[in-house]
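Read the structure below first, then the notes.
A single protein chain has been omitted from the complex, and every remaining protein chain is retained in its original position.
Chain lettering (A, B and C) follows the sequence in which the chains are written, and residue indices restart at 1 in each chain.
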Amino acid sequence: MNGWLLAATVVLGGGLGATLWGVATGPLRRRVVAQNLSTAPACTGLILLAQGYDRPAYVDLALVLALLGPVGTLVFARLLTDELADDPPRARGVTWAAAALAAAVVLALCVAVGPSRATAKLLLVGALLIGGNVIASRALSGGIAGVRGG
Amino acid sequence: MADAVIVVALLLVAGSATVAVLVRDPVRQALVLAVLGVVLAVLFTAVQAPDVALSQLAVGGALTPLLLLLAVRKVKRRKGRER
Amino acid sequence: MNPRTRLGLVAVGGTGLAVLLVAASLRLPDFGGDSHPYGDRAVRESLARHTANTIASVNFDQRAFDTLGEMTILFAAVVGCVVLLRQTRDEHRARPEPADVAPPVRRYALIVLPIALATGLYVIAHGQLSPGGGFQGGVVAATALHLLSLGADYRALERIRPVGLYEVGDAVSASAYVVTGLAGLVGGTAFLANTLLPYGTFNTLSSGGTVPLLNAAVGMEVACAVVVLLARFLDQAVEIEEESGK
Partner (left out) sequence: MTDVLPYLVAVWIFLVGCYGLATSRNLIHAVGCLSVCQSATYVLLLAVGYRDGATAPVFSDLEPGARPVVDPVVQALALTDVVVGATVTALLLALVIQVSKRHGTVDPDELSELRG
């Protein structure tokens, strides 16, 4: 009974299930926020899976997701400014909650893995994920104003 | 225990694929396809295929939505002026 | 063919297909079964050639000729896009005015851009060791390059991304793959055969004979292809407009 896999199942099932429901229904404003929030539980789940399967090589996946997830959201923020201009998305609370969950899981894993190169990589993934999520939600809520050009 | 992750990921993939098809507006569909890309990457990791998960992340997460949105913007820019 | 009859046709055809597919999948071997003859041989062959990532060995060593085919499909798709999305006579380029981006977003783009590029190149370079390879690393690197256009604005991207260079890079790396294959012929063995270079010590950057070379060629080709694709799409969506302003 691998605790990490159980935690991964809960985080993935709950987090991605909620973001899928968020992206499927409701106004465009909420769907964009839900897409942005789909990166945090997925990245956290990937790190937990890497620990659960005892394969440190899988952390590269979480690293690439932590990098490209916010880029995907920046794409939406940049190209949908006209549609989002009327009611910009407000997602302070949820973004910080997702970031806090990610931080908690990364710290727990660092304790479990112990001081080594893998821990440094885990911390890098955590920092990129939290920074990316916060910046992306900032860009969504009017960070890129008045874009006519590219 | 490993099967639980696979079953959850499979149900998520089936759900997001169905939503991606039922959503008729291309912009909203691009959003759902981005989530579908991430969920597929999680399923591929659960089925022990990290290489495929990595390429799905890069392609499905950022590239396909960007291409879809640029196409929508080009088509909307043309149609916008005719009315 | 009004939508009603078309929906009926889709329903009939779909149900028939569904019945056949479900019947087929019920007769497939159980999920998670233990008989994988090809897999075991591929792993043994990959370990014999000291390639740590068996998938890279299958892609660039045992099935290198098929990967050549897939790479030409990719190249043909990019050429198709370049031809289709060219600026026609009755269109002109309207310079987009610079977008005003919030400082934190601009700082984030400038900080993460080098990290993402380094990760893309790391994924390509360690293709035959850890999970990754030419295909994935190329896409990661190309998408990272466009982070600048998202964070700053399109003109900043155009300054550092001369499209002509990437089109040449696309062609050069595609031919580099073929030339590496021809080197096998010149060396007296088969086309794309992995018998020229020593296999090196296991799990090191230089292990696997020609796998790292083919990996790097495909990585560069995919990166250039995606940059050219996005460049054409961005030009169409952002700059090119019809003559009458339509």
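Some notes on this structure:
Basically, a contact is a pair of C-beta atoms (placed from the backbone, for glycine too) under 8 Å apart; a residue touches a chain by one contact, two chains touch by 3 or more.
Predicted model, so just to flag it, every value in this text is computed and none were measured.
Within the full complex, the residue among C:Leu21, C:Ala118 or C:Leu182 touching the omitted chain is C:Leu21.
Take chain A: the residues that touch the chain left off the picture are 53, 55-57.
Although one chain is not shown, part of chain B still touches it, namely residues 2-3, 6-7, 10-11, 13-14, 17-18, 20-22, 24-26, 29-30, 33, 36, 40, 43-44, 47-52, 55-56, 59-60, 63-64, 67-68, 70-72, 74-75, 78-79, 82. The chain not shown here touches chain C at positions 1, 3, 6-7, 10, 14, 17-18, 21-22, 25-26, 28, 30-34, 36, 38-39, 42-43, 46-47, 52-55, 57-59, 63, 67, 70, 73-74, 77-78, 80-81, 84-85, 126, 129-131, 133, 135-136, 138-139, 202-203, 222, 225-226, 229, 232-233, 236.
Criterion: only the chains that are shown with their structure count from here on.
Of the two interfaces, A-C and B-C, the higher number of touching C-beta pairs belongs to A-C. Within chain C, residues 123, 131-132, 136, 140, 143, 146, 234 each touch two or more of the remaining chains. Residues of chain A in contact with at least two other chains: 57-58, 60-61, 64, 68, 71, 75. Listed in rising order, the residues of chain A touching chain C in the complex are 57-58, 60-61, 63-64, 67-68, 70-71, 74-75, 78, 128, 131-132, 135, 138-139, 143-150. Chain A contributes residues 1-2, 5-6, 8-9, 12-13, 16-17, 19-20, 23-24, 28, 31-32, 34-35, 38-39, 42, 45-46, 49, 53, 55, 57-58, 60-61, 64-65, 68-69, 71-72, 75-76, 79-80, 83 to its touches with chain B in the complex. Taken together, the chain B residues at the contact with chain A in this complex read 1-2, 4-5, 8-9, 12, 15-16, 19, 23, 27-28, 30-32, 34-35, 38-39, 41-42, 45-46, 48, 50, 53-54, 57-58, 61-62, 65-66, 69-70, 73.
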